[in-house]
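See structure below.
With one protein chain removed, the remaining protein chains of the complex are shown where they sit.
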Amino acid sequence: MAKFPVRSLATAAVVALATTVGMLAPQAMAQQQIRVGGIYIMSGTAAAYGQFAKQGLELAAEEINKSGGILGRQVTIAMEDSQGKVDVAIQAARKLVFQGRADVLIGLDSSGVANGLVPTVPELRKPLIITHAATPDVTGKLCNAYTFRISVNVNQNMMAAAKVAQETGKKRWTTIGPDYAFGHQSWEYFQEYLKRLEPDVELMNQVAFPRFGAEDFTPFINSIMQAKPEGILISLWGGDLVNFIRQARNLGFFDQGYEILFTVGAATEVLAAMGEEMPEGVWVGTRYWFGSHDNEINRNFVKAYMERYKNPPSYNAEGAYAALYLYKQAVEKAGTTDGEAVAKALAGMTLEAPNGRITIRAGDHQALVGPTWGRVAQYSPEYGIRMLDPVRNFSGEEVTPSVEETGCKL
Amino acid sequence: MRNAIIALILLALFAALFWLPSYAPYFYIFVATEILLMGLFAASFNLIFGYTGMLSFGHAAFFGIGGYTAALLLLHFQLPLFWVLLLSMLAGMLLAAVIGFFCVRLDEVYFAMLTLAFGMMTYAVVHQWRSLTNGSDGVAGFALREFGLGLDLQLADPAVYYQMVLVIVVLASLALYLITRSPFGLLLRAISENAERVAFCGINVRRYRLLSFIIAGTFAGLAGGLFAPFNRVANPDMVHWTESAQPVLMTILGGAGYFLGPYFGAAVFVLLETWITTYTEQWMLFLGVILAIMVIFFRRGILGTILDWLLRRQ
Partner (left out) sequence: MESFLAALLNGLEIGLLLFVIAVGLNIIFGVLGVINFAHGGLYMLGAYLTYTLVSRGGLPFWPALLLAPLAVAILAIVLERLVLRHVYGRHVTDSLLLTFALLLIIDDAVRMIWGSGIQVVTPPPGLRGATSALGFSYPVYSFFVMGVAIAVMAALWLFFTRTRAGRVIRAAAIDRDMAQTIGINVPLVITGVFALGAWMAALAGVVAAPMRAINPGMGDRIIIDSFIVVVIGGLGSFPGTLAGALVLGMIYAFGGRFLPELNLVLPYIGMALVLLLRPQGLMGRRTG
């Protein structure tokens, strides 16, 4: 069976040679273009996030190119699928930078991927702008000179959630979240912040962390209902959240008088999937809500996006869209696309984005940006989703912990 | 004469690979490193599959434990990499001894399912033991310092890391090869062809299977121990069953009947992925089509098919 013959080796040598020739093949690309590498989840259960981000990037690139590009150079976008896996994402980043000669990386949906990729970014010597992944560590203990985040992180969203929770006046809180870092971290920060705001609040031991992709949430819904909480923080997202809401609805979960906070419930893909079935009156949070920012940039963005893609922009589309404009501004300030210079320019930079004025804090490279929270209200046939009323935009200043608290040392 | 030719080709190949960083585009240093590590991972799997005739669906457990061992040791103790790798191998070996002890009792599909179960139990432990493993986020943020043994290597330089990986993978593969050619290796092959007959000869088949399983786990641990520093992270993905499917695919793609088959399969797999994903988001579709064609028409893998073709021409 297994042999080690001369021929086998000769074949290997020939193939090695062919491969070498293959990879030396010209990678000629116009030197003048500015190349943006996008790394998102494009396949599998969470593929919708990658699609939204891609749309946001494409829209921004088209607008920028129409108005003369960046420093007179046109922008091109290359997308890579992270598959939500860290080794795939790391290799994709290396490929985009070293082979595709990308000038900047924009992306990352999964916290696990972000945590793995971020420590390798300084080796690439190109800035990475994170637009979705919310793990505190990448602008905390793993922060570095080349990594930036334009989107809301777990701390910021949980600080806002704690404020919403405080205002509801409810005293007994529990959680239902996915059984991985995001779910556990959300609950930990929520407890910490709510306790700080409202020391006499009761944070229950009876919590539920169903496995990611559990399909059937009935056991967890039942056990939480039996514990008789007053308020519930729910950090499920995507398909899990849709499954959860539909099953919970049938079990009468929404008729118990609980105050319910869905930390990423105002994601448009969830609202679109749920349609009128989305329960009214629950609090939902999001990194960006297309209807709550009354400024010209947002109006133009939403209009252009609706025309092109026929649905309202999700937060992931907005994050990617804003990230490209942030990069544009940094390159124009630096006067070059050199990675180090642009990274320096990005630190402390302020951008007028669809979700208002945001500043990349120099101390940890986290954007001072706040989430939007609102109550689910009437159905809008125009957008095909239930809208939020009232809506509250949190400012970055009121929800962002100090640099010292993040543990980032730059 | 024949031996001289083999030696020459081997040397030339090694030299060409060793100096790859000086002529290949920078990115291919990473591609080549990944190919070598996945190749070693797949070759260790093939000791169980191709040589002993058992389909393991949980081989990522040993790869992952090697990776976590390396990441944790580098993070908390800043050990020289040489000792880290030895301990990664040890971790792979011990876990394989425990899992193998149970698994080698079963055959065929039952063996595959039991290895899947143990693999996923390992995954669950890694995923849930947050205080040690940092849960789903994995262990990151460690630095690569010295190699040890008095060698002055700049491990943070990808080219240097690649060359170190090449030397280690070549040495490990040589060891694996010698094992397959030893009386022990021949016996494994006899077991894969007809376990009953071997048992009739008074040989304890189960013990040989266990030994093969442990050796495979040890080398998978080494591959994982090199992989985590390469990516600067050890993550639960490394232990998941989808990671266990990788060496299976690579081995079948390359040719399970040849010692170099898994390396070959790893090279084809990684290069295809690198090239195809540039042009399309439908990489899985292409992989599926290629895989289906390979299984239906080229049962002996790419390497086997090429060799058959060469033989027939003679």
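Chains here go by letter, A and B, matching the order in which they are written, and residues are numbered from 1 within each.
Simple rule for what comes next: a contact is a pair of C-beta atoms (placed from the backbone, for glycine too) under 8 Å apart; a residue touches a chain by one contact, two chains touch by 3 or more.
As the structure is a computational prediction, the values presented were derived from the model and not from experiment.
S.K.: Which residue among A:Gly68, A:Gly213, A:Gly335 or A:Gly348 touches the omitted chain?
M.R.: Result: among the candidates, A:Gly213 touches the missing chain.
S.K.: Of the residues B:Ile9, B:Met121 or B:Ala190, which one touches the chain left out of the display?
M.R.: Per the contact definition at the top, the residue touching the missing chain is B:Met121.
S.K.: Which of these touches the unseen chain: B:Ala15, B:Ala175 or B:Leu285?
M.R.: B:Leu285
S.K.: One chain is left out of this view; which of A:Gly239, A:Gly363 or A:Gly407 touches it in the full complex?
M.R.: Candidates A:Gly239, A:Gly363 or A:Gly407; residue touching the omitted chain: A:Gly239.
S.K.: Please output the residues of chain A touching the missing chain, sorted low to high.
M.R.: Listed in rising order, the touching residues are 42-48, 50-51, 179, 208-211, 213-216, 218-220, 222-223, 226, 238-240, 242-243, 246-247, 250-252, 269-270, 272-275, 277.
S.K.: Of the residues in chain B, which ones touch the absent chain?
M.R.: Contact residues on chain B toward the absent chain are 55, 102, 105-106, 108-110, 113-114, 116-118, 120-121, 123-125, 127-128, 241, 245, 248-249, 252, 282, 284-285, 287-289, 291-292, 295-297, 299.
Note that in this section only the chains that are shown with their structure count from here on.
S.K.: Just curious, how far off is chain B from chain A if you go by their C-alpha centres, in Å?
M.R.: That pair's centroid distance is 34 Å.
S.K.: Which residues of chain B touch chain A in their complex?
M.R.: 2, 5-6, 9-10, 12-13, 16-17, 23-28, 30-31, 34, 50-51, 127-128, 130, 134-138, 140-141, 156, 158, 177, 180, 189, 227, 231-233, 235-238, 257-260, 263-264, 267, 271, 274, 277-278, 281, 283-284, 303, 306-307, 310-311
S.K.: Show which residues of chain A lie in contact with chain B when the two form their complex.
M.R.: Where chain A meets chain B, its residues are 1-13, 15-17, 19-20, 22-24, 27, 42-43, 78-81, 85-87, 90-92, 94-95, 98-100, 111-112, 115-116, 118-120, 123, 135, 137, 141-142, 179-182, 184.
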